[in-house]
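Submitted below is the structure of interest, expressed as structure tokens.
Just one protein chain is left out here, and the rest sit where they should.
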Amino acid sequence: MGKKKKTGIIAACILLAVILLMSILAPVLAPYDPNQIDMKNPLAMSSAKHLLGTDNIGRDVLSRVMYGGRQSILLALAATGLSMALGCLIGMAAGYFGGAADLLITSVSNVFQGLPGMTMMIAIAGLMGAGVKSMLLALVLTSWVGFSRLVRGEVMKLKQELFIEGLKGMGAGNFRILFMHIAPNLLSSITIIFATRIAGSIMSVAALSFLGLGLQPPTPDWSVMINDARSYYRTNPLLAVAPGVCIVCLSLSINIIADWLRDRFDVRRDSVNE
Amino acid sequence: MLKAEHLSKHYCSGVIRKHHVDAVSGVSFEIGKGEILGIAGNSGCGKSTIARMLMGLEDPDEGAVWLDGQKISGLTMGQMREHRKKMQMIFQHPESSLDPQKKILFSMTEPMKIHRVYREQKKMQQRIEELFDLVGVSTGLLSRYPHQISGGEAQRIMIARALTLDPKVLILDEPTSMLDVSIQAHVMCLLKDLRNKLDLTYLFISHDLEVLGWFCDRISIMSRGKFVESGDTEQIIHNPGHPFTKELVDSFSNFGQEEKDECKQNPVFPDGCGGEKLYRSSQKVFCEPGSSDPADSGDRERTGCTAVCSEK
């Protein structure tokens, strides 16, 4: 690994740690209550009292930025976790049993793959009404396919392995083979795709909330804050920039780490073969 | 003990123009208790497909497998379970026969857990130690992962694992072709030893006629999905009848022993494509399907071979 790459990864890890710590410790660290309105002091510039200034109804921007990641990170984790569980089960069934089950599942997932993700999310949010539940559903429905396709491919490869044949020859049942042998062997590839997907989920949550279809004001959330700041970005650019930088940093650091994870696992696979 | 009747397996490939490949066609044999039958043949001749059909990993298109007087082909998974205890298989690649994510101990206890042989962990452990002693592997390996052990050790562990259920028949699919010669000698000696100690019956599949000759009581020579010659080891090795057998025997017994060849002035490859031509000719001339005229010479049977029969 090159030195430059290594520094990049370390920087990404530190950045991610800072953002996560900031979000987790927000109740301790934040100087103000994020929803405390101070109508006497709206749109203040940055000062010693309010480091990042205040918004249009006088809430402290720094405090809101600190709180702003909590909801979307949790939501992204939940959505990715759910789609992973769903995708893995479906993919394992398709890959292991093959035949008609595989054909059905593959055609359904092809349809889902063909649907434009964002449009579908907007449609679902529109149908079910904006809110956390519908956003979760929209995210899961659009991203399980990524997992199931990968898992199906891996399972089909694993199925050919001699140790699986051996287990069948020993009389092991499908349940045992699937959950005690195939699932643990999928772990590394699932981890990689999970890490890659989580960045995407964070972006989707942000986009939906920005459009007003996800998290609702007054929740202190980065994308909600950006949405609120639209009218003031000329005079008070910090209002939009601060949460924007946070979103970019978060998804960037996760992406870098996910890439590194993938490289690492690939290398290890090769060295085992040697 | 183990009997195969007219086993056949065809594969289809291609979407528009179907290609039919006869992986195995009409193979029959019988192995008596305590006997070692060897199946020899080149890569791709269908010998592994036979093994898979015997183990029930693949259903034969035609024919049936009989184990201990009971027909075992066409059974459901549940019905098959009991029979599986009696017959176990050793594969060609020992390293990939073990789940890479599980420690050896887990893989060793698994057959006993599946068939609920012992309930207590202690008894299982005891049995494993017994078996490891038998195959000559240190019990220290139990806490290792498959990639931390050598190929020879892995193959011995596979043998020990196959024995956990006290099987009567072992199917050995090229168990030593991936091992070094000195390790091969170990594993083969171990297998021979085990047969005497445990009264096992073996079906040994290999392309190495030398190893087969050393190990087996009887040998069947396989080419293109069919048995072309079967007989006692001595006879096959020293007095091969079928041209294919002759060629196979030649490529071994004369290979290492012969003096160095002098250079021929113009060594010629059989026009076009070396062995492919040879294969094709041996298929066409000697083994036209349906033209079989099995003429028994002694206790050897030959099938599908008109050329030899008319020679005699």
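Each chain carries a letter (A and B) given by its place in the written order, and its residues are counted from 1.
One rule holds for everything that comes next: a contact is a pair of C-beta atoms (placed from the backbone, for glycine too) under 8 Å apart; a residue touches a chain by one contact, two chains touch by 3 or more.
Just so it is clear, contacts and distances are computed from a predicted model.
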Given the options "NADH-quinone oxidoreductase subunit H", "Nickel import system ATP-binding protein NikD", "ATP synthase subunit a" or "cytochrome-c oxidase", which would UniProt use as the protein name of the unshown chain? "Nickel import system ATP-binding protein NikD"
Identify the visible chains that the left-out chain touches across the whole complex. B
Which residue from B:Met1, B:Met89, B:Met188 or B:Ile205 sits in contact with the chain not drawn here? B:Met188
Sort through B:Trp66, B:Phe106, B:Tyr145 or B:Trp214 and give me the one touching the missing partner chain. B:Trp214
If you put the missing chain back, which residues of subunit B would it touch? 42-43, 136, 138, 151, 177, 180-186, 188-189, 207-211, 213-214, 247-248, 251-253, 255-258, 260-261, 263-264, 267-276, 278
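We take it that only the chains that are shown with their structure count from here on.
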Counting only Cα atoms for the centres, state how far subunit A is from subunit B in Å. 51
For the subunit B and subunit A complex, residues of the former touching the latter: 52, 55-57, 77, 80-81, 84-85, 88-89, 91-93, 96-102, 107, 110-111, 114-115, 147, 158, 165
Going by the contact rule at the top, pick out the subunit A residues touching subunit B in the complex. 161-163, 165-173, 176, 181, 184-185, 187, 272
